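A single protein chain has been omitted from the complex, and every remaining protein chain is retained in its original position.
Coming up: subunit A.
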Amino acid sequence: MLQNVENFASHFFVLGDPMIYGADVSIVLASAAIVFVLTYYKKWGYLWREWLTTVDHKKIGIMYMIATLLMLFRGGVDAMLMRTQLIMPGMPFLKAQHYNEIFTTHGTIMILFMAMPGVFALMNIAVPLQIGARDVAFPYLNAISFWMFFFAAMLLNLSFVIGGSPDAGWTSYAPLAGLTFDKGPGENFYLLALEITGIGSMATGINFFVTIMKLRAPGMTLMRMPLFTWSIVATTVIIIFAFPPLTVDLGLLLFDRLASSHFFTIFDGGNPMMYVNMFWMWGHPEVYIVVLPAFGVFSEVVATFSKKRTFGYASMVASLLAIAVISFFTWVHHFFTMGAGPGVNSFFAVATMIIAIPTGVKVFNWLFTMYQGRIRMNLPMLWAVAFIPNFAIGGATGVMLSVAPADYQFHNSYFLIAHFHQVLIGGTLFGILAGMYYWWPKMFGVILDEKIGRWAFWFFNIGFYVCFLPQYWLGWMGMTRRMYTYLPGMGWTMWNFISTMGAYMMGTGFILIVIQIIYSILYGERDLTGDPWDGRTLEWSLPSPAPHYNFARIPTITGRDAWWTMKEEQRKGITHSEEEAPLKPIHMPNDSGRPFVLSVLFFIAGFALVFTWYPLAFVAFIGILASLVMRSFEYDTDHTISVEELRHSEAAYGRV
């Protein structure tokens, strides 16, 4: 009996690594601290009523933003550990298996649990406000999306201390990730966490596509929409088309692992290349899912801080849509060395090169927007400007990689690592940070401190070049990715050392951002105008933070840069009749705890399947069906804000 318990414990908990014991202790302490603080200050009710049950897109956006920063920390710690291991040849810091687990979780977390929620945070915060809508099309579904993502992230992070982390790379290629070569539960964690967050992402894609197509304010034609909203249109279209193949691909690998089917095995007719093909059918468009919203942010930021209309609006829209379409014709460039033959490789090489054209159009448009503008270098603009040289280098190395014959040399080398970090950090992360600084006043009514922010920016930006430029050289010198150590005398030592120093600088930059946020919450400048940057789009016409019904009266849009136009008209003394129109009662959706409960049930089902505890999974599954049935029978799903209430709350904002 005791032997059985011991056996179970040694498989269930990850034993034998002092670093993981340290993590165990810190997880227990942090959880205890959170429970203590919530209990001591009697905040459980507040947490449940205001946050866990909310269907308000702005609050959901804030929760996405917090989750993004937490996951950036987790993925960043992974990065620091890896760079520390590689600082010198033959470092004894991490064991090979541990290193495998760290690079796997680093990639998975950064793409799916940092970049994706970062993008979702910005769209939740800005899109309904930019198009003059009171809410997203399906607020209840929006809450489900967030909690599915959140509990999927928890499920993946749990693998660190329970059962063991996935270790087959963030792409989890079969047959390496199949049952024959990877027995442990780590890969199950990966597959189930991604399936659960995938449901949420797909729902977000549908939700925002419908929101933008159907809920725009009167007069806001498609060609009057802000460019950030346009970038979200392109993103949601890619989400809708790209996520189903991923769902199927991971589902089939899960069948291979749990039910011993033969999709991607080597025996009995399985075809591992099928896994790789379907993975990148999602995986390549995915990089545009996370980078196009960043492009949207840069368009907004560059126009606002140059005090000019965006140069070449129509070509900006066209290039977004062109990128969205062409992104589906490039997936084979991830495995030119598969042996598909020159015909196939040429097609995908050319398609990949073509993407550089619309991307280049966008970069030139940003530059022309700045040209002769009155530029202010606030933090959002700083990150936007820093993005341009980064992306130029990242784009150029991307075109180098797209040359199929040359790719035989670059494939799986540090050159590739340097390239995609350059575009994903320089594009997506800089975009998320620029967007965070830009919309922070709209989220919280506080402007983040510029001085600490500048220090953070310089540490992060310089560290970024110091970290990744040497990796191009390392790639040329033959250092391959996912290598946990190397011998002295290869000529790699100095470059690795420099690269690790850069990583530490980036880590310092991140810590400074955290300090900046804490400092600004305590002493930050409050935004009383609602329009701290002298903005151009509709979200700046509202107080900061915006009231939960967004617009007391839905505005009528007469041109692009709607808020800028209104301000010009105000200056000239032109008023519109609808501004004095009587207030009308507003329908708003009720809060609901069910999205949270539903996602907890998904978490339980996922956790049970990781360890193949089928009875528990079955119970959770019944619970999921029961909550869907309960929703179907729920008819009383919204309430009305009366004119009286509305007048009262608008008066509090000084806006009657």
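One rule holds in what follows: contacts are C-beta pairs under 8 Å (C-beta built on N, C-alpha and C of every residue); 3 or more make two chains touch, one makes a residue touch a chain; residues count from 1.
One rule holds in what follows: contacts and distances are computed from a predicted model.
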| item | value |
| --- | --- |
| Chain left out of the displayed complex - its UniProt protein name, from "Putative FMNH2-dependent monooxygenase", "Sugar ABC transporter permease", "Thiazole synthase" or "Quinol oxidase subunit 3" | "Quinol oxidase subunit 3" |
| Chain not shown: contacting residue from A:Pro244, A:Gly373, A:Gly445 or A:Gly623 | A:Pro244 |
| Absent-chain contact - pick from A:Leu191, A:Met278 or A:Val446 | A:Met278 |
| Given A:Ala23, A:Val210 or A:Ala356, the one touching the chain that is not displayed | A:Val210 |
| Residues in subunit A touching the chain absent from view | 137-138, 202, 205-207, 209-210, 213-215, 240-241, 243-245, 247-249, 252, 255, 259-263, 265, 267-271, 274, 278, 281, 629, 632-633, 635 |
